[in-house]
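What follows is a single structure, and I will ask about it in a moment.
What you see is the complex with one protein chain gone and the rest in place.
As written, the chain order gives the labels A, B and C, with residue 1 at the start of each chain.
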Amino acid sequence: MYNVDFKTDRSIDLIGIGRLCIDLNADQFNRPMEETSSFTKYVGGSPANIAIGSARLGLKSGFIGKVSDDQMGRFIVQYLKANHIDTSGISVDQTGAVTGLAFTEIKSPEECSILMYRDNVADLKLDTSNVSEEYIKNSKALLISGTALAASPSREAVFLALDYARKHDVVVIFDLDYRPYTWTSAQETAVYYNLAAEKCDVIIGTREEFDMMEQFESNDNDDHRTAQKWFSYHAEIVVIKHGSEGSIAYTKDGSSHRGGTFKTKVLKTFGAGDSYASAFIYGLMNQWEIPKAMEYGSASAAIVISKHSCSDAMPTTDEIDRLIAEQKVKK
Amino acid sequence: MYNVDFKTDRSIDLIGIGRLCIDLNADQFNRPMEETSSFTKYVGGSPANIAIGSARLGLKSGFIGKVSDDQMGRFIVQYLKANHIDTSGISVDQTGAVTGLAFTEIKSPEECSILMYRDNVADLKLDTSNVSEEYIKNSKALLISGTALAASPSREAVFLALDYARKHDVVVIFDLDYRPYTWTSAQETAVYYNLAAEKCDVIIGTREEFDMMEQFESNDNDDHRTAQKWFSYHAEIVVIKHGSEGSIAYTKDGSSHRGGTFKTKVLKTFGAGDSYASAFIYGLMNQWEIPKAMEYGSASAAIVISKHSCSDAMPTTDEIDRLIAEQKVKK
Amino acid sequence: MYNVDFKTDRSIDLIGIGRLCIDLNADQFNRPMEETSSFTKYVGGSPANIAIGSARLGLKSGFIGKVSDDQMGRFIVQYLKANHIDTSGISVDQTGAVTGLAFTEIKSPEECSILMYRDNVADLKLDTSNVSEEYIKNSKALLISGTALAASPSREAVFLALDYARKHDVVVIFDLDYRPYTWTSAQETAVYYNLAAEKCDVIIGTREEFDMMEQFESNDNDDHRTAQKWFSYHAEIVVIKHGSEGSIAYTKDGSSHRGGTFKTKVLKTFGAGDSYASAFIYGLMNQWEIPKAMEYGSASAAIVISKHSCSDAMPTTDEIDRLIAEQKVKK
Partner (left out) sequence: MYNVDFKTDRSIDLIGIGRLCIDLNADQFNRPMEETSSFTKYVGGSPANIAIGSARLGLKSGFIGKVSDDQMGRFIVQYLKANHIDTSGISVDQTGAVTGLAFTEIKSPEECSILMYRDNVADLKLDTSNVSEEYIKNSKALLISGTALAASPSREAVFLALDYARKHDVVVIFDLDYRPYTWTSAQETAVYYNLAAEKCDVIIGTREEFDMMEQFESNDNDDHRTAQKWFSYHAEIVVIKHGSEGSIAYTKDGSSHRGGTFKTKVLKTFGAGDSYASAFIYGLMNQWEIPKAMEYGSASAAIVISKHSCSDAMPTTDEIDRLIAEQKVKK
C-alpha cells in the first residue's frame, strides 16, 4: 500500500490553478455545428472542472486564476461560489482580455470536436503578483494543468506556485491536459512540461502526452521508463492513460496497478479526463489504495461522458457509488 | 426630386463588403448575461445584415468578405446562400483566424449591450487579392461599413474596392457604423473614415459618428455644414441620424428632409441602423422620393427592434407595407 | 512656362515630414561590410536629407517628426538646428522606440547596399497630436516621403498633415522614396501611396515606383498616362526618373521636359534622389523654368554621389553653380 503524504494541518484540500473558461455546448447533438442553432453555457477548463468535481465529492476546493472583467468572468466566479469553491484566489483582468470559449460539436459519440477561442484570454494573464504564498501554504494539494504553462505571464505564475508548494510540503498534482492549439510548438511544450513535472508528486496523463514530453529522448513509449524518469525527480505516483484500454498507475515503491473502464451510454467524450482526475484525487486524499482510487476515477468518467456538460455533470459520491455497485470493472 | 444614378446594365444590385460575424443572442431577456443560460446563433455584422435585409426586400445582393475555415464560417456562407445572396465574392481564411462573435445582453429594452470577440477575426483578413474588379463592375452599388477599415489588410481591400467602384460608376454607400472597440484610437478612425467618405456617393451615420469624423475641425455639430463638406467631394446624399428624434437627409441639390420613427414594442435596440439602411437603399434603388425611402427605412427598423435577431428578423416588403399602412409616421 | 503657386505670406519655405534616422557609413570603401572596421555617423532619412539640402541652398526649412529619447535622437535634433532648420515641430518619443539605422556598404560605386534597422523606430511613432495645423499653415510647401506612410500612427499623422496642407493652400510635394523592407506588402504600399498622391501637387519618383503604384491597373509603364492620372486629381507637376537615362517632368499644361545627368566621379549611389529633390524644389520655389530646376537637381545629385555622406554632403548654390559652369548636361 502506498500513500501520498498530505499534510493535515491545512484548511483547503485542493487548489486548482490555471484555466477558467466557458464551454458552449450545442443543444442539438449528432450533427455538424453548422446545423446546430443554440448553445448552453457552462464553466469549463480542465483545472476548473477538476476543482468542481472535487468539490462535488466533498473536498474543500479553492482556485488561483484570472477571469475577464465582463459577464463571462462574473458568471464563472458565481458558478464556482455556488459550488462551494473558495474564489478568494481569483483575480479580475484589467487589460481587456476575454474569457476563453470552447464550442463543442457532437457529430456522434465517437466524433466530437471543439472550436476554441483562445486569443487574448484572461486565464493566461495570471501573473506572479496574483499568487499568494499564504494561500498555497494553507492547502494540502495544488493541481496544475498544462495550458497554464502555454504563455507568459501565466507560465511564470505557475512556476512560482510550484516553488511555494514545494517549500511548504503541498502535494503537487499535474494533470498534463496537452492542448496543441494553445502552444507555439511541440518543442516549446515539452521543455516547460518537463520543467514543471520535475517538481510534481503526482503526474497524470495519456501515453501520447508523455510521448510529447519525451521527444528529446529515445524512450519507445515505455510506461515503466516514463514512470522511473519522474521518480528520479520528485514524483511518487505516475498515471498513464491508454484510452479505452484503461490506465496504469506506477508508485515510487515499485508497484504498478492497472485500471479498467465502466460501461456507459456515451453522449460525448469531453470531460472524461477531468472527471477521472477529480475522483482519483479524492481517493488519494482519503488514503485509499491506488486501485480503489482508480476505480473511482473510472466510474466518475463513465458518468460524465453520458451527460451534456463537463463541469455541471460532475457526480456526487452517491452517484459514483451507485454505478460501482451496479457494475464490475472491466479489467 | 433627387435621384441617384444607378447604372442599369448590372447583374447585381448591391454588394456588401466587410464584416461577417456571428451574433449569439441570449435566449433569456430582461436580465444580466450572468443569469442567462443559452444563446441562439445568427449571422451578424452590419454589412451582412444590410445585404440580408436588401435581399429580403427583393434586391439581388452579393458580398465580398472573408470567413473562418471552420463551422462558424461555413454556417455564415450557408445562411447567406439560403437567403439568395451571391457568395462568390466570399473567401475562406487560411491563417487560423476565427469568426467574430457578438454576445448580446438585453437587460431591458433601453439597456442592451454587446460582448464582442474581435481578436484575430477572419473578416479583417480580407485582402486586395480577394477583391475582384470584374465583380464590382457588374454591380449597381457597393456598400461599405466602417469596421472593415479598422485594420490591415481589410482596410486596403476596401480602399481598392472603392477605387474600382468609382472607376466603373458603381454608387458607393457608406454606413458609418463606428464601433470603438475595433479601433486603436478615435484619431486613427477619423483619418480613415474621412479618406473613405471622400469617395462615397451616399453617407449614412449618426450625429455622433459625424462628430468623430470632424474632430480635427471645428464644426459644432452642424448637420448642414457636415453635409456640405461631403458634397464638396463626391457625396450626393448625406443622412444624419438623431436617435429617437428621427433623422435628416441632405441632397446635393440643396434640399433636406426630416424623417420620423414608427411606434413599436421594442425588445432590443440592436439592428435598428442596419434595417433602416437596407430599406432606405431599397427605396433609393427604386428611384423613390427621399422621404418615402426614409419612411421605409424607419418602418423596417421598427420591425427589427421588436424581434430577437437582427439578420433573421429583416422584414419583407409585405411586412413593411403593413406597418406603414397601420401607422402614421411621428414627425 | 509653368509655375507652381507658392503662397508668399508664409514664414517657412518648406516643411519636411517623416523619417529622421542615422546613417552609419563604413569608413572603408570598396569592400564588403564584413571587412570594414568603423562607421561614421550622419543624419539620414529621405525627407531629412531633403530638408537639409534645401536649407543648405538657402531655403527656410522646418520639420515635423519624432525622434528617440536617447543620444541618437538628440544628435539628430542638434544637427538639424546647426543647419538652420526649425525643429519646433519635432517631438520626442516616450515609448522606448529607437532611431532607425542604415549601415552602408560600398563594395564598388555600382554595388552599394544598405543594412537597415527599422524595428520599433521612433519616426513611425509620429501621431496626429504631433501635427500642428498652425505650423503647416505658415509654410509654402510640405514635403512628404513614402516611408512615413508605412505604419500607424505615422501614416495617420501624414494624412492629417495633407488635409491641413490642402485646406491652407500649402503646396504638397511627394518624394515617393519606396523602401520595400519597411512595408508588409507591395499591395498595401500601393493603396496608401495612391491615397496620398491624390492630394499632392508635385510628385517625384522613379518609373519603378510609379509601376508599383499602378499594380492594380494596366498601364504598361507609360510615363504620359502616369502623369495624366495624377493631373486628374490635384497634381501640377509629375517627375519620373529613369536612372542614368535621366528624367522627364510633365506639367499639367501639357508640356514635358527631359533632364539629363552630370558627369561625376561616383563614390556611391546613395543620396542621389534626395539631393536631386532638394535642388529641384529650390528651383520651383524660385519660379525657375522646369528645365532649369531639373538641371539644378541633377547637378546637386552629381555632387552628393561623389562624397561619403548624403546629408552632410548636400551642396551650396556655389558648388552647384560651379559644376554647371564646368559641364554641359548630357542629354
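Heads up, the rule we're going with is that a contact is a pair of C-beta atoms (placed from the backbone, for glycine too) under 8 Å apart; a residue touches a chain by one contact, two chains touch by 3 or more.
Every value quoted in this text rests on a predicted model; they were computed, and no experiment measured them.
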{"item": "Contact set of the excluded chain (shown chains only)", "value": "A, C"}
{"item": "Residue in contact with the excluded chain [from C:Thr8, C:Ser37, C:Ser88 or C:Ser218]", "value": "C:Ser37"}
{"item": "Among A:Gln187, A:Asn221 or A:Gln287, the residue in touch with the chain that has been omitted", "value": "A:Gln187"}
{"item": "Hidden-chain contact residue, picked from the options A:Ser129, A:Asn221, A:Ser255 or A:Gln287", "value": "A:Ser129"}
{"item": "For chain A, residues in touch with the removed chain", "value": "127-129, 133, 152-153, 155-156, 159-160, 163, 184-185, 187-188, 191-192, 194-195, 216"}
{"item": "Sites on chain C contacted by the missing partner chain, in the whole complex", "value": "24, 27, 32-34, 36-41, 70-72, 74-75, 78, 98, 101, 103, 105, 115, 117, 119-120"}
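Criterion: only the chains that are shown with their structure count from here on.
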{"item": "Given chain A and chain B, the chains that contact each of them", "value": "none"}
{"item": "Equivalent-chain rotation between chain C and chain B, CA atoms, steps of 5 degrees", "value": "180"}
{"item": "Label of the chain whose CA centroid is most distant from the centroid of chain B", "value": "A"}
{"item": "Between chain B and chain A, distance of the C-alpha-averaged centres to the nearest whole Å", "value": "45"}
{"item": "Geometric centre distance via CA averages, chain C-chain B, whole Å", "value": "41"}
{"item": "Whole-Å gap between the CA centroids of chain A and chain C", "value": "60"}
{"item": "Shared interface positions of chain B, touching two or more other chains", "value": "none"}
